[in-house]
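Here the complex is missing one protein chain, while the rest keep their positions.
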Amino acid sequence: MEKLISEFSLGLFFWQTLIFVGLIFLLKKYAWKPILSAVNEREASIKDALEAAKEARSEMESLQSDNQRILKEARAQKEALLKEARTIRSEMINTAKVEAQSEANKILSQAQEAIQNEKRTAVNELKDHVSSIALDIATKVLQNELESKDKQMQLVSKLLQNSDMK
Amino acid sequence: MEIPVIVGAGLAVIGVGIGIGRIGGSAMEAIGRQPDAYGKIQTAMLIAAALVEGFGFAALFAV
Partner (left out) sequence: MRIQIRAHFALPIALLFMPFLIQAKDSKPSGDLKTEIKEYIFHHLEDAYDFSLFSYTKDNGDHKYIGMPLPVILWDNGLQIFSSSKLQHGEGVAQVGSNFYKLDHGKIFKTNALGVINLDAGKQVTNEAPLDFSVTKGVFSMLLIAFLMFFLFNRLAKSYLKNGGVPTGIGRFFEPIIIYLRDEIAKPNIGERKYRSYMSFLLTVFFFIWFLNMLGLTPLGVNVTGNIAVTFGLAITTFIITNLTGTKDYWLHIFDPLGGSMKWYSKIFLYIILIPIEILGIFIKPFSLLIRLYANMQAGHIVIMSLIGLMFIFKSWIGSSLSFGLTFAIAIIELLVAFLQAYIFTMLSALYFGFAAQEHESH
């Protein structure tokens, strides 16, 4: 211990403290602060970059899932559209069928009516014809019958006989 | 009989040697068990060894 104390040099201690403390302040200003801030800055920028990359990745993922969703929706929409088209088509066909049927029916009934009418007029005409013919015939028959006086007398007598004068 | 002071210092150094040896050995074991904690174990080992070493110096300079 005595050796240590005797070895102690005040001058060296003085200079050491002076140089060391001076060095701390000089280096603080001209080296450590810029170095540490640069290192921190770099680390922060690396961290930021990593975070940005992570964000971009998650964004991409969400984008991808969005795409997927949109694709799915589109597919579903297509499906729905197709289905709708199909139903519309079948509906159209159905209605067309029904309409055609009814039209056909209508035409048929009109035709039948027309036929009926024609038939009726034809029958009427025929009736007229037949009656006129019958009248003609009857007239001719009558004329033949009533040509002689005898025959007229006979007839009158017969009618008179039948009428029973009472 | 008077025992020279240097003998005491020697004894102290033996003690310190054993102590630091044990610290180092335990640290090696710990590293063997947990290689991942290498840095932390090393730091703790150095601190402990430095503290023990201080006693050795105290004994040596007391001579």
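Each chain carries a letter (A and B) given by its place in the written order, and its residues are counted from 1.
Here is the rule we use: a contact is a pair of C-beta atoms (placed from the backbone, for glycine too) under 8 Å apart; a residue touches a chain by one contact, two chains touch by 3 or more.
On a predicted model such as this, the values are computed, not experimentally measured, just so you know.
Here one chain is not drawn; of B:I14, B:A37 or B:L51, the residue touching it is B:L51. On the side of chain A, touch with the chain left out of the figure occurs at residues 4, 7-17, 19-28, 30-36, 38-39, 41-42, 45.
Residue-level contact of chain B with the missing chain is found at 39, 43, 46-47, 50-51, 53-54, 57-58, 60-61.
As a convention for this text, only the chains that are shown with their structure count from here on.
In this assembly, the C-alpha centroid of chain A lies 89 Å from the C-alpha centroid of chain B.
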